[in-house]
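Note that one protein chain of the assembly has been removed; the remaining protein chains are unaltered in position.
Labels for the chains are A, B and C, by order of writing; each one numbers its residues from 1.
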Amino acid sequence: MSHARTVEIEGHIIDSGTMQRCFGAVMDLGGSFDVERFDVGTHEEAESYCRMQVSADDEETLQAILHELHQNGAVLENPSDVELVAAPADKVVPPNFYSTTNHPTEVLYDGEWIDVERIEMDCALVVDPDPDEGNGPRAYTRVLDAVEEGDMVATDQSGIRVHPPERPRSGGGAFGFMQGGVSSERPSESTIREVAAALREVKADGGNVMVVAGPAVIHSGAGEALARLVEAGYVDALSAGNGFATHDLERSLYGTSLGMDVETLEHPRKGHKHHIWTISEIIRAGGIEAAVEQGKVTEGVMYQCVENDVDTVLAGSIRDDGPLPDTITDAVEAQNAIRDQAHDADVVLMLATLLHSVAVGNCLPSTTKTVCVDINPATVTQLLDRGSAQAIGMVTDIGTFVPTLAEFVLEDDGESHTTDGDV
Amino acid sequence: MSHARTVEIEGHIIDSGTMQRCFGAVMDLGGSFDVERFDVGTHEEAESYCRMQVSADDEETLQAILHELHQNGAVLENPSDVELVAAPADKVVPPNFYSTTNHPTEVLYDGEWIDVERIEMDCALVVDPDPDEGNGPRAYTRVLDAVEEGDMVATDQSGIRVHPPERPRSGGGAFGFMQGGVSSERPSESTIREVAAALREVKADGGNVMVVAGPAVIHSGAGEALARLVEAGYVDALSAGNGFATHDLERSLYGTSLGMDVETLEHPRKGHKHHIWTISEIIRAGGIEAAVEQGKVTEGVMYQCVENDVDTVLAGSIRDDGPLPDTITDAVEAQNAIRDQAHDADVVLMLATLLHSVAVGNCLPSTTKTVCVDINPATVTQLLDRGSAQAIGMVTDIGTFVPTLAEFVLEDDGESHTTDGDV
Amino acid sequence: MSHARTVEIEGHIIDSGTMQRCFGAVMDLGGSFDVERFDVGTHEEAESYCRMQVSADDEETLQAILHELHQNGAVLENPSDVELVAAPADKVVPPNFYSTTNHPTEVLYDGEWIDVERIEMDCALVVDPDPDEGNGPRAYTRVLDAVEEGDMVATDQSGIRVHPPERPRSGGGAFGFMQGGVSSERPSESTIREVAAALREVKADGGNVMVVAGPAVIHSGAGEALARLVEAGYVDALSAGNGFATHDLERSLYGTSLGMDVETLEHPRKGHKHHIWTISEIIRAGGIEAAVEQGKVTEGVMYQCVENDVDTVLAGSIRDDGPLPDTITDAVEAQNAIRDQAHDADVVLMLATLLHSVAVGNCLPSTTKTVCVDINPATVTQLLDRGSAQAIGMVTDIGTFVPTLAEFVLEDDGESHTTDGDV
Partner (left out) sequence: MSHARTVEIEGHIIDSGTMQRCFGAVMDLGGSFDVERFDVGTHEEAESYCRMQVSADDEETLQAILHELHQNGAVLENPSDVELVAAPADKVVPPNFYSTTNHPTEVLYDGEWIDVERIEMDCALVVDPDPDEGNGPRAYTRVLDAVEEGDMVATDQSGIRVHPPERPRSGGGAFGFMQGGVSSERPSESTIREVAAALREVKADGGNVMVVAGPAVIHSGAGEALARLVEAGYVDALSAGNGFATHDLERSLYGTSLGMDVETLEHPRKGHKHHIWTISEIIRAGGIEAAVEQGKVTEGVMYQCVENDVDTVLAGSIRDDGPLPDTITDAVEAQNAIRDQAHDADVVLMLATLLHSVAVGNCLPSTTKTVCVDINPATVTQLLDRGSAQAIGMVTDIGTFVPTLAEFVLEDDGESHTTDGDV
């Protein structure tokens, strides 16, 4: 095997599975490895180090292997500066551009490793030599749509190193490390209790909780419980669609939930007229916030989001009725709004929506804690596969999950912080 | 029961289930009926007629009952003209506006029943007294977004009659009448053979075939078979998303399908870089058609669509990469494009996409033949529930369905119409 | 059409869908009908009557049509006595034997209609001229395995009439009439509240509640809630498998539920050793009841079943470990035990088990109220399709369903009937 290169890998690379994946990648792709040095961390806290030569019969295979090793955190021995090529046009990347992972990443520029900002996968990596005039170079991810002619785009992977998540040294609590699978055999209520504890902990630490919610949250009767969580301050950002908001507003506009329940249980045509009428009324009011201010909307998730200044993004889709004036109908614009929410989130609850959850998941760094809940196991699996290293997946009924979660999250609050005891 | 009204229902109202639903609605909603006359069609071809008085304890209940009866085709005895009210503002409907069904509908205007054009559910119904100057009144459905201030919008349901689908007198072939359920116990190949026969029949009659396709069509290896169907002229319109097109184009841009298969089977990171690169290259070319003309794209579904002038709509969504320049990113604009396709279609194949299928289904009259194929039974059920009276639902693997369908559709062609025998 | 016969149908045959199915069957099978008389019930309480001549081109088609009409309750005009033929051998039925439906059925014997006892579908129908010596003839269903040489088995369908369920005149409450579909869009907690009300009502009327439970009830942490329902007297019969009982007993044998939770959440190998050990210990004790009496088992569902004299059947299957000495390993013997439970039940709760639910469903008359709960929509649909006319299907998480149900069922009890307040 005449084509060879030497790489180094370090960290908790045995118990995080890094070495398994690296050795596996070499063998799967038909290459060969020769370990030159391997220092094994002798106890839990000690990191390991591996230097090995990787070889293949041809350069193309070798590059494919190096690509995999790179994505697992390996770095070429004696790396050189990142190679930058100017984008030939707006929204066009140069040949052999580097496509980002969702892991923390650094680039070697002018002999120094600098952190890449706004980590997100499947982006171009752009280095700006001195954006802040005199403060030196900065590096960012940039989605294709945002690439501008002349942007200095990283090509090849030399001079770039990524840091895949490592197994936390201590338990990690509810959020397992790269569980991958979906724990359908765990007791449901115990798992919800763990999620509740994690939420309380994140909020206690001043963290940001993002909720991604589909219309099934409302259909299933869980809207009231979600509204309580918003009211109690457990939701910093809401990412949803036109359908979610309309169903929620319809509950408020048509009065008592009793009235709604009766209708839902009885009406064959499912009150679609109410749906359209709700949108029409919100348009007439001038938007959701205006409708709240005018006293037209007095309860529900959207009401609480307005009242509690929750950062709310309603993204449009081709299946929407209306839409509401608050809905961002342009997909690129909506993505950018979601991206900003996602980058701020410390924990993300994905509740019964595949479309919005995928959109949010696409923007999340692999370090963000994520909880995916859906009745469809395929949805949960698909979301977990997209990449958070610290994720909980639950196949359960959103109509019982949210009320139970709200109960567990708020039960201590009820005793200690509030006086009305309404939970 | 002091509130009462008399309604008439006629047609194949027993075997189509109309009377069952009407009697049921009265009882479910707490009303009472008194059949004044019932002429039963004595043989298959003879229609039936029912006149009955419906009563309830209060006017609200009576109206709810009349609403249900109306949706099943009942008409008030001695109906008066449709009530029209001007829309108070753009995108705002008057109180008590009439929300359309997806069934053929007529309005009584100036004492004459006129057909409502562009039938679609959950719309406003607008009557224009004389749009073509001297040719008399016309009536249309109008989605909320398209309602303009001053449009004369139908309110209440008196003066409107709908024609729910009736059981066809002869078998109806593959497309069952209101099957509702999903026939998972039917032999798969036999069912695919029926769909193939239906497609050939529609095309033989000069009909329009619309295909709604998700990215799984390409992932599962079925792209080539779909491209053959397009090439052979069996597809008039394609409704898909940015992901479908990008995956398909990626196969073409990266050369042989063998090369692609190897990659798909081997690469842990799933070639996302290729994905972005494909979009970048299409942007550089100026769009898909330009890329075909420049010889960059030489095979696949999108290639065949360009070559065969297939009416193609790519609708954007918030989970898209890129997107391609051909993708319509605004949801309302994309919906309108899909609406035009849907109104022209005689048969619709929905292949492994929930989002796009729901969007298309929202625009379809209940008379359009529909085939829904997905590996997830919940998706098939949800799509069938939205309303076609003549629908086939199949829970199967799109990766074996499309190749088998193409084989069955094209096998006779191969013998009789074509000379290259490429199937 | 030279082959013809006249049939009569009566009852609430329009709103129950009977006439729709009858007319449809004639048309689907290529026959023709001529309605000779049709008296429509003019109000909700009035029954309808239809007499029609049915004809077909050949006798085989006519018989197929008559078979369908028969199953929908039609009777030949001027029916003759049921035709009986002796079974030629044990477990062998005569040619053209009549296979039962799950609807209430009568046979015309010696000019009198007598009720068929122990209604169950897919059985032979046996008439015994005078089993009780002097008390006249009786008729029974008999499964193939129970047919004995010489049994007088009904052949053909003339002289037999069935009574398919009719739409109840009053609402019917939670248990819809032939809903067919699964109401996944109904609010989960509201639906559980309806089930709870139905359970309380059945028990208040002195009815029999049968629970069919899969091991997921225990895995998901719902065992404790089910045990509470048993303790409070809401369960008369339990039908489960070896796995359910073993998992439940394991919780009890290994002490505190805390200990179990920790184990479940932590142990990669899932404590299979505990599983085998549990079975071994129960064998050593001489069975579950003995283990309870010896004080080895002190909590859980099986414990409560022993303490409260619940009629319990544990049916074996080929995937069982052990099995427990209480498990009936012979499938035919187990079926007979399940059959006895099913025939006594007034309401059946099917909780997260396809195998046992199908086995129970096979034995149920179409008049038994049924609740099917599973996280997999295909399971719920399959169970509802098997035939109860009054069924609720819920796609939800058993781990939250049972605790919520127990809470709703027992919340009033807690206030009024009991003193220990343990709920």
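Everything below uses one rule, namely that contacts are C-beta pairs under 8 Å (C-beta built on N, C-alpha and C of every residue); 3 or more make two chains touch, one makes a residue touch a chain.
Everything numeric in this text was worked out from a predicted model, so none of it was measured.
Touching the missing chain, out of B:220, B:239 or B:353, is residue B:220. Note on the undisplayed chain: of the listed residues C:62, C:107, C:121 or C:291, the one touching it is C:121.
If you put the hidden chain back, the residue from B:6, B:61, B:188 or B:308 that touches it is B:188. Among C:48, C:208, C:362 or C:404, only C:362 touches the chain that is left out of the view. Between the chain not shown and the residues C:6, C:71 or C:367, the one that touches is C:71. Chain A residues in contact with the hidden partner, per the touch definition given at the top, are 14-17, 19-20, 23-24, 26-28, 32-36, 38, 40-44, 50, 167, 169, 171, 180-181, 377-378, 381, 385.
Looking at chain C, the residues touching the absent chain are 21, 25, 28-29, 64, 67-68, 71, 88-89, 91-93, 97, 99, 121-122, 124, 143-145, 266-269, 272-273, 275-277, 279-280, 283-284, 315-323, 327, 329-332, 334-335, 338, 355-356, 358-359, 362, 376, 378. Those residues of chain B that touch the chain absent from the view are 184-190, 192, 219-222, 261, 264-265, 270, 375, 395-401, 403-404.
Everything that follows uses one rule, which is that only the chains that are shown with their structure count from here on.
Taking each chain's centre as the mean of its CA atoms, C is the chain most distant from chain A. Mean C-alpha positions place chain A and chain B at a centre distance of 33 Å.
A separation of 45 Å divides the Cα centre of chain A from that of chain C.
Within chain B, the positions touching two or more other chains are listed as 28, 378.
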